[in-house]
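Shown here: the complex without one of its protein chains, the others still in place.
By written order: A, B and C. Residues from 1 in each chain.
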Amino acid sequence: MSAHISSVKTYFTVFLCLMAGTALTVWAAFHDFGALSNVVALGIAITKATLVILFFMHVRYSTRMTGLVVLSGALWLFFLFALTLADYLTRVFVPVQAAAGM
Amino acid sequence: MWQNFPLFPDQASTIAPKVDAIFFFGLGVAAFFSLLIAVLVIALAVRYRRRRPDQIGEDEAPHDALEIVWSVIPLLILLVMFGWGARVYFQATRPPANAVEYYGIGKQWMWKFQHPSGVREINELHVPLGKPIKVKLTSEDVIHDFFVPAFRVKYDVIPGRYTTVWFQATKVGTYHLFCDEYCGAEHSRMVGSIVVMDPKDYEQWLTRGGGAAAPAASGEELFSSLACSTCHRTDSTVRAPLLVGLYGSQVQLADGSTVKADDDYVRESILNPQAKVVNGFQPIMPSYKGQVSEEQILQLINYIKSLAAPAGGATPTPAPGKKG
Amino acid sequence: MASTPETVAAAPAHGAEHPGLAHHFESYEQQRESASLGMWIFIAQEIMFFGGLFIAYAVYRHMYPDGFAAASAELDVKLGTFNTVVLIGSSLTMALAVRAAQLGRSKASAWFLIATMALGTTFLGVKGIEYHHKYVEHHIPGPSFQFTGEHHGQPVPANQARIFFGLYFGMTGLHALHMVIGLGLLLWLLYHTRKGRFTPDNYNYVEGVGLYWHFVDIVWIFLFPLLYLIGRH
Partner (left out) sequence: MSSEAAVAEAPHNTHRVHYLNANYGVRSWLLTKDHKRIGILYAISMTFFFAIGGIMAALIRLELATPAGDLVQPDTYNRLFTMHGIMMVFFFLIPSVPATLGNFLIPLMIGAKDLAFPKLNLASWYIFNIGGAITLYALLHGGVDTGWTFYAPYSTSFSNTWVVVTGVGIFITGFASILTGLNFIVTIHRMRAPGMTWFRMPLFVWSHYATSLIMILGTPVVAITILMLAGERLFHIGIFDPAYGGDPVLFQHLFWFYSHPAVYIMILPSMGVVSELVAAFARKRVFGYGFVAFSSLAIAVLGFLVWAHHMFIAGVSVYAALVFSILTMLVAVPSAIKVFNWTATLYKGSVSWETPMLYALGFIGLFTIGGLTGVMLGTLGIDLHVTDTYFVVAHFHYVMVGGVIMGYLGGLHYWWPKITGRMYPVFWSKLAALIVFIGFNLTFFPQFLLGYLGMPRRYHAYPPEFQVLNVMSSAGATVLAVGYILPLFYFAWSMRYGKPAGENPWGAVGLEWETSSPPPPENFEVMPVVVGEAYDYGKKAYSFPKQEAKLG
């Protein structure tokens, strides 16, 4: 199967979605969502990244193997984050704050 | 080199038998499986040795059941080891409430200890038999590690934060203290000893040997020499909060939150006063960072602790001799 | 997935009728799939490379939220947003360049490559301006670092801001380095496109550099909100 060739229209629609995403994330930054502000910012960034991966990088049309490699990259990053933060979020930190913060 | 040749460390603390118990269980599992595999491999290799040059082995149908068995059984044994180990770990890292608190400072290639009564020692720590002892540790430079093999006690001593170890000695004697995290050139000389004594001898040693001023007393001198007393007065709270009865109480901060006035709060307020400003006061207190060493901070903390007694309470009279 | 088990044709010397097909590959398709898979594995490795910096960011933002918010306030959101638009634009032109190569239109592909390089250089130019601004403000970690900021009325220790700026320069610096390498690859690609080396059968290098460029864009898509947009409310 020769690699899929997307139409110019697809590329431009994806581009516009990315522009909208950028505007949205900047707008969202100036409004207080409390604890959710991180979730919103990361959510928008992940959607934009997925758009680039699926359409600009043709993962949408390429072999299952390519998708597997992308997912394994993300999964390993998740391993790193989940288990490192597991330590930091549950650590009863008794800081000698002065030395640390000063 | 032959006269003293131990093969097993002596048990000198309450946690030691517990650690040894799970160690022997682990050793038993390791020895059993190692011997099992070794005997099986040698027996099979001899029993089925090649007799004719062109002889080939018989093909075996796969036994999925057997595979599951020798996956699940090792896993179960491992989970038992995990659970038991976790219990011992919890006991070893949680000091009992009535533990007496000592201070320990690791500094490149020496140990400095301070008893609750203020006596200070270098590279040696005298402790009473049978009492739970908690040592609050921090480091002034790199990561060290407080390791007493006879007590089966070990924890890293990390700069920038407090870590604690606790033990309750069960045998009188002198035991090795090692620094167990690589810390530079003289890492292998950063050793000391823990001397376990009868409580009576310990008290005697304290008064006789450890003649240093009670930390609260020298803390009091520091309190005035560093001009803390100019603002923190006992009679007025115009410029600074009242310190009498402060230690251990809940403090209402300017940003609305409340925090317990423990060692770290006091320490932080000395070195970085703006971090937690008490409600109703201006952040005018200067920072003492760089002007006070770790020991002086500990002495100040002890002085403020001694103020915890109700006003006019028996502030300990300064002991006669004063060791620097 | 294994190379399609057609009869094992006696492989002729590849050079003659199959320009650009390496001797140890059976077919163009096998060569293209290998090149694409190789590039994707390289990108998975790059994800973990940047991942180390992102976890350091996450840990210190958890430990010093105020310090990070105060330090982030020093960054210029307008320039950051402009840069994001520029970089996503360059991703578009890169995708069109790859498409042109797939269709064998070398001239169009060359122009799109030039557009991508122009946008990339603009991005680096804007980054240069921002770095100079930090230099003037003494916000570069090192002996000359000064910081007196505050967040919600609370003064913020310089240490916490220094960590933020250390991570800022680490992450955006590494990203900029990847951009410079990308521009070098694009230049090499432009040279070979103009010489007509890439055909609809053999455009692996164009696709490879395209994947690399899109990855660098994705890294910035995450960097922008995490560095520029915290603590703006």
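We adopt the following convention: contacts are C-beta pairs under 8 Å (C-beta built on N, C-alpha and C of every residue); 3 or more make two chains touch, one makes a residue touch a chain.
Values in this document were obtained by computation on a predicted structure and should not be read as measured data.
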Where the missing chain makes contact, among the chains that are shown: A, B, C
Per the touch definition above, residue among C:I55, C:V77, C:I114 or C:L183 touching the missing chain: C:I55
Contacts of chain B with the absent chain, listed as residue ranges: 1-2, 4-9, 18-19, 22-23, 26-27, 29-30, 33-34, 37-38, 40-42, 44-45, 48-51, 53-60, 62-63, 66-67, 70-71, 74-75, 78-79, 81-82, 84-90, 92-93, 108, 141-143, 145, 147, 149-150, 152-156, 158-161, 163, 176, 178-189
For chain A, the residues touching the chain missing from this view: 65, 72-73, 76, 79-80, 83-84, 86-88, 90-92, 99-101
Positions on chain C contacted by the hidden chain, ascending: 1-3, 5-8, 10-11, 22-25, 30, 33-34, 37-38, 41-42, 44-46, 48-53, 55-56, 59-60, 63-64, 141-142, 157, 159-160, 162-163, 165-167, 170, 174
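The rule is short, and it goes like this: only the chains that are shown with their structure count from here on.
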Closest chain to the centre of mass proxy, which here is the mean CA position: A
CA centroid of chain A to CA centroid of chain C, Å: 14
Residue list for chain B, restricted to those that touch at least two other chains: 272, 275
Junction residues of chain A - those touching two or more other chains: 100-102
Footprint of chain B on chain C - complex, ascending: 152, 154-155, 157
Complex contact set, residues of chain C against chain A: 1, 29, 32-33, 36-37, 40-41, 43-44, 47-48, 51-52, 54-55, 58-59, 62-64, 77, 81, 84-85, 88-89, 91-92, 94-96, 99, 102-103, 157, 159-160, 200, 207, 210-211, 214-215, 217-218, 221-222, 224-226, 228-230, 232-233
Touching residues on chain A, where the partner in the complex is chain C: 2-3, 5-6, 8, 11-12, 15, 18-19, 22, 25-26, 28-32, 37, 41-42, 44-45, 48-49, 52-53, 55-57, 62-63, 65-66, 69-70, 72-74, 76-77, 80-81, 84-85, 88-89, 100-102
